[in-house]
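Let's look at subunit A:
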Amino acid sequence: MSDLQEKYVLELLESGKRIDGRKFDEYREIKIERGLVQKAEGSAVVSLGKTKVAAGVKLEIGEPFPDTPNEGILIVNAEFSPIASPEFEAGPPGEDAIELARIVDRVIRESKCLQLEKLVISQQNVFIVFVDLHIINDHGNLIDASALAAIAALKNARIPKVENGKIVREEFTGNLPVIFTPVVVSVCKVGNNFLIDPDLLEENVLDSRLVVGVRDDDKICAIQKQGSKPLKFSDVEKMLDIAIAKSKELRRLVG
Partner candidate 1 sequence: MIVLPGEFLDERKGRKLGKGVYEENGKVFAKVLGLSKITDTEVSVIPLSGTYLPSAGDRVIGVISTVEIAGWFVDINSPYLAFLPLGEAVEEFVDTSRVDLSKYFDTGDVIFCRIVKVTKSKNVVVSMRDMASRKLYGGVLVKVTPHKVPRIIGKGGSMIQLIKQKTKCEIYVGQNGVIWVKGENKGKAIEAILMVERESHIPGLTERVDRMLSS
Partner candidate 2 sequence: MKKDIKLLVEGKRLDGRLPDQLRPISMKVDVISRADGSAEVRLGNTIALASVYGPRALYPKFLQEEESGIVRVRYNMVPFSVDERKSPGPDRRSIELSKVMRLALEPAIFLEDFPKAAVDVFVDILQADGSTRVAGINAASLALACAGVPMRDLVSACSVGKIEGTLIVDLNGIEDNNSESDMAVAMMPGRDEITLLQMDGELNKDEVLRLLSLARENCKKIYELQKQAIREKYKSGE
């Protein structure tokens, strides 16, 4: 059954149309709900069309890594919860969840948007910033939605008060030091067309995909090619241009 639908989506794309009528460079409707989860130090729920991802930021105290004694720690994890799709199974993260978490981690880390050096408490104690991504509904383009949720959550996260080496929840000393707003734009290639924000069915028919992390100054902080078909060198240049252009639109939504 799904194969026939996919064939239809492909035919439409080849004739320049998308199944929901969008233009090739158009995002689905994006909603960002900030601070929903009060138990988290920061949170955001992003809806990208029907795709829904929640990101929560939790701070803990721990020892710094031996090779970076003057920095806090960032850990990003993603759960492809079985509630989100008939294809997700309960259990430890599979390769797709791991890859997604690691890409989001790289985007945050390499863009230096989170000032880890400002998260030192004492000589043996630093803040560990956990960013947990929880997929609530998979309707395509989990990575762009997850990265958006992660950065929105980080931007509304607050640093809890620390007393006698312990965190006092619900009392805060300030905002998490986030100085940039990197975003992720996935650019997909289908036949000779490039499109952004693939819907669920479109994701299954695309040839290849370039996930691009872009910072406010248009610097590229991460690239990951996905998909089972190869790319030409000229494709990469075009896809980078599209990613940089679209990143501004996404960033405006984060605020």
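Quick note on selection: all candidates are chains of the complex that A comes from, given by their letters.
One rule holds in what follows: a contact is a pair of C-beta atoms (placed from the backbone, for glycine too) under 8 Å apart; a residue touches a chain by one contact, two chains touch by 3 or more; residues count from 1.
Here the structure is a predicted model, which is why all the values come from computation and not from measurement.
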In this complex, work out which of 1 or 2 touches subunit A. 2
Given the complex, residues on subunit A that touch candidate 2 span 65, 67-68, 71, 93, 95-96, 98-99, 101-102, 106, 109-112, 210, 215, 218-233, 236-237, 240-241, 244
